[in-house]
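Yeah, one chain of the complex is gone here, protein chain that is, but the others are all in their spots.
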Amino acid sequence: MDFTLTSEQEMLKNSARKFLNNNFTSDYVRKMWENSQGYEPEMWAQIAELGWMGLTIPEEYGGLGLTFRDLGLILHEMGRVVMPGPFFSTVVLATELIKTAGSEEQKANYLERIASGKLIATVALYEEGVEWGAEGIKLTSTRKGDNYSLLGKKLFVPDAYSADLIIVAVRTENQVEAGEGISLFLVDPQTEGVEIELLPTMDQGRKLCAVSFLNAIFSSTEVLGEVGKGWSAIETMLIRANIGLSLEMLGGGEKVLEIATEYAKIRIQFGQPIGSYQAIKHKCAEMLLQVESSRSIAEYAAWTVDGNPQEVSKAASIAKTYVGNMYRKAAAATLQILGGIGFSWEHDIHLYYKRALASEAMFGDTVFHLELLASRWERKL
Amino acid sequence: MDFTLTSEQEMLKNSARKFLNNNFTSDYVRKMWENSQGYEPEMWAQIAELGWMGLTIPEEYGGLGLTFRDLGLILHEMGRVVMPGPFFSTVVLATELIKTAGSEEQKANYLERIASGKLIATVALYEEGVEWGAEGIKLTSTRKGDNYSLLGKKLFVPDAYSADLIIVAVRTENQVEAGEGISLFLVDPQTEGVEIELLPTMDQGRKLCAVSFLNAIFSSTEVLGEVGKGWSAIETMLIRANIGLSLEMLGGGEKVLEIATEYAKIRIQFGQPIGSYQAIKHKCAEMLLQVESSRSIAEYAAWTVDGNPQEVSKAASIAKTYVGNMYRKAAAATLQILGGIGFSWEHDIHLYYKRALASEAMFGDTVFHLELLASRWERKL
Amino acid sequence: MNLTMNPDDQAYRAKFLNWLSENIPAEGTSAEAKISGDWCAQAEIFRKFQRKLFDAGYAGIHWSKEYGGQSGTLMQHIIVTEELSTNYPWKMFDGLSVGLVAPTLLSRGTEEQKKEFIPKILSGEHIWCQGFSEPNAGSDLANLSTSAVRIGERYVVNGQKVWTSIGHLADFCILVVRTDPTVGKHKGLSYLLVDMKSPGVTVRPIKQITGEAEYNEIFFDDVEVPFDRLVGKENEGWLIAITTLMFERIMNEISIVPKLQQTLDRLIDLTSNTTRYGQAMIKDPVYRQKIALLQVELEVMRLNQYRNLATLLKGEMPGPEGSIGKIFWSELNQRMQETAMEIMGPYSQLLKGSKYAEDNGKWAFDFLRARGNTIEGGTTEIQKNIIGERVLGLPKDTVRRN
Partner (left out) sequence: MNLTMNPDDQAYRAKFLNWLSENIPAEGTSAEAKISGDWCAQAEIFRKFQRKLFDAGYAGIHWSKEYGGQSGTLMQHIIVTEELSTNYPWKMFDGLSVGLVAPTLLSRGTEEQKKEFIPKILSGEHIWCQGFSEPNAGSDLANLSTSAVRIGERYVVNGQKVWTSIGHLADFCILVVRTDPTVGKHKGLSYLLVDMKSPGVTVRPIKQITGEAEYNEIFFDDVEVPFDRLVGKENEGWLIAITTLMFERIMNEISIVPKLQQTLDRLIDLTSNTTRYGQAMIKDPVYRQKIALLQVELEVMRLNQYRNLATLLKGEMPGPEGSIGKIFWSELNQRMQETAMEIMGPYSQLLKGSKYAEDNGKWAFDFLRARGNTIEGGTTEIQKNIIGERVLGLPKDTVRRN
């Protein structure tokens, strides 16, 4: 790991930037905000054709078999355009979970369809009250022969409204340790007794949904991997989700700094560009410090997924904490530098700001991740 | 309370400023840093002559019978010159404790001597480990007839090295609520079995000492007020001590801002006074905001002592928290604005900075006072 | 925390609260209404209620009877303003007219202007807006270019203003225009009172990051303004505009402190009612410390405001130190809102209309709205310059000589 890109990676990054700049313009992003699905099938097909859906899916399942670091380059670029749609849910959440927990048959079935752009998928984890660990999984199931009847509700499920498959974490055993007795159900949203509601949230680029189960019936064959053994795969997925999110947030922060710097160079007040005033200049300098530092940790964290698995969990918490804080602050600082125009709906900064806020509140907040780090002190890790 | 001074108060303040500026020059303050007593008797006599020792002591005991708000004006001015010596220990700590807890006879005896400048006194409270509440009072006593034998050690006792009288909080009863069974012994430092050690601390303007008791014997007549009933008087004293300290810190912060502003006007770099750069200008503006806000809360808190006793305890915690934070930050910011010269021993800023640090660590830190405020939420106060 | 108030004032407050409980219109004070975007309807409720206040003698309390006031005390005015600020969602409709326009007219207007406009402000007949900022004159307000040319007994105004709060509802506008383009920036400006129904006035709403449109652009196309609508002398409008801005900073705070208190109370309730890992979050020392620090700052701000009011009560004009309060409240509100977001976690993202949202999405709305606090009414950066240069006497930013 020396932070430099191979020429293949350079190509991947450059072509991604070009494609995204051409297709995910501000107008298009805003159009997708108004679209309840958050994406258009034609665009999804185009992305699939680029191979991005299967970037980290092994070649045997129709993917490109590249590393998470490679995927990170794409996520970074997506962050720069605050890309809307179910890419993250499908390619980071569902794919990583299926890769980790799925049987050979399940992998063959689902991963190939994801790689080819034929399946949009997501993962349903959190419930009312939002506890970040395994203790938050409370949705209950009742076993009836070979079937399970699910009762309860998942909240803040990303992109459930457009998904063909929702992988749902369910407590199939009680009276065990929090991390045990959790099963992953492969839910077709059309199943009777499953209801999906789109939530009105700030960031309409990543739709969040409530998914309710009113005694919906699923067979035991519709469980990803083994019954009762789902949590450790979720942990693996959450680590990667936090890292993926960090890359996306890095891209957002980088772009936001560009917006601030550009405006500071051309906006004239009191006869000079506002960037010549230290109040603005130093705000930009602090942003650069944090953006560049975010680059170090986010890229390193992405590399650890394949390059140093012993460090990956720690790196994920550090990346989420540092980059999340950077993005929210950089977007707020840029809004302030823009002044009135930054407060208007017309300017794009609010798209970034809202994405920053929404991202920081996903997959464990800062207090949670800091406590994860602190809990290692006693273990001297 | 309308934040304006009466003409008598204006006079008091102005004469205090004049006296302190003339007598407590930087050279003199530094001389007192080197002096293990921290004061000179001639100067003490001069101050006593001004009536400051007995400012809040009732006229019947030889004082001026003025309010704590009046005393606050003097403390404010003392903060401006980082005045060294045992004034605070004698006139705020010991005086307030004797006023609250003392018998008629004790008040007559001690307060008159304090008011006339004949008695230097202090209060010994904290012990090893430093817990801010009553549970921190652990120094034990063994009763032998009418006598008590004290064993243990007090730490961070201000000005014990120069005191004629040390009022010591002792646990005379165990197995009771933390706030009960605490007695206040009137200790002559010359007593056999009492040892006083000067501690090497950053701020040598307020000497801190360790006071050890090696089975020193005291009679029950040497207890201030009633045996076992000392804690509530200490609480009252601590509230006033925090308010007094806030006034002193306000004076320090005010002076530090003046130092910063003055330097920013005359120091030329890159062809202009550094105060024309927003990095410096805005730092000064933030200081002004905090100094002025400190003035509001500190002066209000001083007024509540006599003017609104129901609010005094809350006001004390707010003042200590806000003003303490302001002073430390203002001194650090000024040091930064001064650059290299601010880092030198020769410039006075370090006297202020060290006083700010030492003051913030007295009578309960920020975490402690914030928790005191939070504990009122349940009580809906 | 309360400063002692004299018994008369306490009685006055009690009497007003009593009146209020009987007269405040239910339709405007529901939780729903508070975050409603239907400002036209709200404005009508405001006008009716303001008329009631006026008739009951609770409007313009400290102003002279000859201008429709009550010749009461400033403290009585403060009491009414404080009590109206938290349970009264229409402050935006008269905050400007009562807080800025009327004091400016009282101190700088002609006798005719005072008699014409102040009673109608008090009775709710006239809602006002403020035409100061322009696209190229934001922080650099003196750079404005909207022009007024005198032709006979009228000015003819052309140009564009921006960030005009409630411009789409207002009856009149305080407008700063350039009447002499040949002299330096601060010179050559004049201060006009403009009827928003004049031909040639076009208002276009600006949608803001909350999704609502509180602000507007106003376009002036050969708008005619009678000469007697000039405040002060021609080409001396800058000083009058500065007066208005200083009133803005001080008077705003009267209603802001109670609002922040309400926000803090809601924050404590929110934290008490949110359970995580089997424990109310209010028991978590991390959040206790954060919220207690917010409380410290609020109490300090309240005392700052009392100090300002003490100055006003002595009859002194507000000075540049009003910038302290502007910085303080805008940043404190942002911190309070941020803390609420942290506590709510993903719930912070929910907007009104979601049954899972806390307080029907008011937190999310207020959070986004709070971003504007450090921009509107003079950015934090400008306020710090004002403090640095006009209070502390530090040298001005060096201006490039053109």
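Here are a few things to note about the model shown:
The letters A, B and C name the chains in turn, as written, and every chain counts its residues from 1.
What we mean here is this: a residue touches a chain if its C-beta (ideal position, glycine included) is under 8 Å from a C-beta of that chain, and two chains touch if they have at least 3 such contacts.
Because the structure is predicted, anything quoted here is derived from the model rather than measured.
Of B:Phe24, B:Tyr61 or B:Phe156, it is B:Phe156 that touches the chain left out of the display. Here one chain is not drawn; of C:Ala14, C:Val286 or C:Met317, the residue touching it is C:Val286. Interface note for the absent chain: among A:Asn35, A:Asn109, A:Ser220 or A:Gln272, the touching residue is A:Gln272.
Residues of chain A in contact with the chain left out of this view: 1-4, 261, 264-265, 272-273, 275-276, 278, 280-282, 284-286, 288-289, 292-297, 300, 307-308, 311, 314-315, 318, 321-322, 367, 370-371, 373-374, 377.
Although one chain is hidden here, its contacts on chain C can still be listed: residues 284-286, 289, 397-401. Hidden from this view is one chain, which touches chain B at 126, 128-131, 135, 155-156, 199-203, 208, 210, 268-272, 274, 277, 279-280, 332, 335-336, 339-340, 342-346, 350, 353-354, 357-358, 361-362, 365-367.
To be clear about the criterion, only the chains that are shown with their structure count from here on.
With centres taken as mean Cα positions, chain C sits 40 Å from chain A.
Each chain gets a centre from the mean of its Cα atoms; for chain A and chain B, those two points are 54 Å apart. In chain B, the residues that reach two or more other chains under the touch definition are 278, 282.
Under the contact definition stated at the top, the residues of chain C that touch 2 or more other chains are 381, 384, 397.
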